[in-house]
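Missing here is one protein chain; the remaining ones are kept as they sit in the complex.
What follows is chain A.
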Amino acid sequence: MSVEANKKVVTRYWIDFWNEKQGNIISEITAADLKLHFPPGQAHQPPSLQKWFETALSAFPDVHFTMHDLIGEGDKVVCRWSYVATHTGDFLGNPATHLKVTDQGINMFRIEDGKIAEMWMSGDSLGLLHQLGVL
C-alpha cells in the first residue's frame, strides 16, 4: 500500500468513523486483531475499538475530532488531533456532567493490507480529568 493510501485509511478512521459515527466500517478500516496501546495514565482503557465506540456514543455522543497533522512513512502514519465533546452520559461509572471538554493528542498507526493493525495513543488525560472536575 502507498503512503497516500495509508493516510486515507487513517483519515477515514477520524472523519468517517469518529466524526460521522459510521460504526459499520470498523471491519473495513481495521484488522480483526487490531492492537490498541494506551498510556498507563489514561483512565479509559477500552478492550476493543467496538467497545470504545459504544462507550463514546453513550458518554460523549457529539465527539468531534480535528486532524491537525498527518505524516506517513513506510507502513506508519502519525496524526496529531484534538476533539471537543460534551459529557452527556455515564462514563467510567460517573454520571453525566454536561461539561464541554476538549482533548488533544498524537496517535501512531501501523497499516497492514490497507487496514489499521496497530495503534499507539497519547492524549492529555491530566487536562481532561481537570476539565471533568476529578482533580
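Please note the rule applied: a residue touches a chain if its C-beta (ideal position, glycine included) is under 8 Å from a C-beta of that chain, and two chains touch if they have at least 3 such contacts; residues count from 1.
Note that in this section contacts and distances are computed from a predicted model.
Participant: For the complex's missing chain, which UniProt name, "SnoaL-like domain-containing protein", "ABC transporter permease", "Sulfurtransferase complex subunit TusB" or "Binding-protein-dependent transport systems inner membrane component"?
Facilitator: Answer from the record: the omitted chain is "SnoaL-like domain-containing protein".
Participant: In the complete assembly, which of A:V9, A:L34 or A:V77 touches the absent chain?
Facilitator: In the complete complex, the chain left out is touched by residue A:V77.
Participant: Mind pulling the chain A residues that touch the left-out chain?
Facilitator: Residues 39-43, 69, 71-74, 76-78, 80, 92-94, 104-108, 120, 122-127, 129, 132-135 of chain A touch the chain absent from view.
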